[in-house]
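For reference, the structure discussed in these notes is given below.
Here the complex is missing a single protein chain, while all its other protein chains stay put.
Showing subunit A:
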C-alpha cells in the first residue's frame, strides 16, 4: 500500500504498541485536553521501547516522545526573573491560554512564559537556553492551525506580545519597519491613517503577529494582488539559536549582495531562528474598493468566470475567493447570516481595488454585464459601501468559525492545479459517504488553494483513517502541496514527503543542524521525526 511505502522511514515497530493505547489521537480534540501529550508521557513510562513512540503510520500527526532537553530549574527561573522582571510568568492559570492552540486541539505543558521587549533580551534568553539545553517555543498571536505555535511538552514559551513597536515608516517608499510582535490589524490601522495598507490580510488579523506571519509565510486574501511575503518582506532581524542577533533589516527594494538569508527564515516556523523585527513593503491604500458576490451553477463556469475576470478586471482585481453551497448552509445555520443572492452550488467573492472609483465601477459593471448575459453567473450583488463590503466578506471569512460549530473538524489546506480543486471535494464526498457529516470546500481559488474541511459529530478514528492518507495521496498524484499556506507545525510534519523529495528534506535537516545544533528552537515541528536518524 502506498501508505506504508511512504512511511518506510518511520519506525514501524511502534504500530502495535500504538493500537493498544486507545486514548491516542492525532491531537485533534474539541475539548482541548492534553491527551496527546500526556498520554504519550504515560505510555513512555509503561512501554519498553523509549524510541519509536509517537508518530506511527496510523497517526503521523501525534507528538513524538520528549527529546532529552534539560528541565527548567529554580536557577533558570532566577536568571529569567532578573533579565525580565515582571515578565517571567509561571502562574499556571495565566499560562493556560498560551499552552493551547486556537483550534483547541493541541495542548502543551510549559511552565514558563517569557515576554521580552527588545531584541537584546531575546538574544540573552536564547544564549542562555542554548547553553542550558532548554527547548524554546517561539509564540506570536497563537493563531496557527497546525499546532506549531504551542509547546508539545515543557518548552519555554517565548512570546513576542510585548515587542509591538513600529520602528519606522517611510511614506515615499512605503517601507514599514516594526518589531515582530505587532498585531497585523494594528499595523493595518497605522498604515491606513497614512494612506497605505499591509500587503497581506487574513481572518486572524485581530490577533496574529507579523513575526508569526513571516515565520509561517502566511498567504491570505490579498496574495492574488500583492504576492507572497517572500516578495514583500525586504528585511528581517532574527535571533539565532545560540543568541547571535542577525540584523538583515534592509529597507531596500533591490539588494543582490550575496545569498538572500531572509528567505531561509521566512516560512521556517520558528525552527531556524526567532524573528524579532521585519521590514516590509506596503502598497498604497486603494481609493476605490468594490466587492461583488456571485453565484455559479458549476465549477467549470466558476473557472470561466475567473478567466473573464482576469481579462476584464485585470489590474484592479485584488481577491478571487470561492465557497460552495455546503459552506453557505453552515453560515446560515450556525451564524444566522443571510445569503444575499439566490441559492447556487458555488459562490464567488471578487474584490477590486483601484485608484479611481468611476473607472473601476465602469470596468466592474461591464464585467458583470458580460458574465450575466453569457450565463456564466446566475445571480450576484455588488457593494461599494464599507458596511456592505464587510457584510459580503464575512460570508467568506467566517466559514472557519461556522465549521467550529458544526462538530469536530478535519482541516486540509491543499494547493492543486486550479481545474482540479473541486474534483478533490467531490471525490472525498463520494469516498466518505455517510461517515462524514459535511464535506465542504472553499478558499483562494485564484491562487489554486483549497481549504477542504470535513466535519463529524465527534472525533472519529474510522473517518480519519478513511480521509488520511487518501487525501494526501490524491494531492501528491496531482503534484500538489499538502499544506499550501498553513505550514507543517506539529500536525503535518511527517507528511512533508508527499510534497517534497527526500533529498530536499535531507538538506533541510542539514541546514537545521547547522543553525540549531542542539535543536532547541521549536522542536517536534516542521521537519519530520525521522530527520534525526
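By our rule, a residue touches a chain if its C-beta (ideal position, glycine included) is under 8 Å from a C-beta of that chain, and two chains touch if they have at least 3 such contacts; residues count from 1.
Definition applied: contacts and distances are computed from a predicted model.
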Among "ARVCF delta catenin family member", "Very-long-chain (3R)-3-hydroxyacyl-CoA dehydratase", "Electron transfer flavoprotein subunit beta" or "Queuine tRNA-ribosyltransferase catalytic subunit 1", the UniProt name of the subunit that does not appear here: "Electron transfer flavoprotein subunit beta"
Which residue of A:377, A:471 or A:496 touches the chain not shown here: A:377
Contact partner of the left-out chain, one of A:315, A:369 or A:419: A:369
Touch criterion as defined above, residue of A:74, A:256 or A:387 at the omitted chain: A:387
Omitted-chain contact residue, chosen from A:96, A:287, A:310 or A:479: A:287
Absent-chain interface as seen on subunit A, which is shown: 287, 293-294, 338, 340-342, 368-369, 372, 377, 379-388, 390
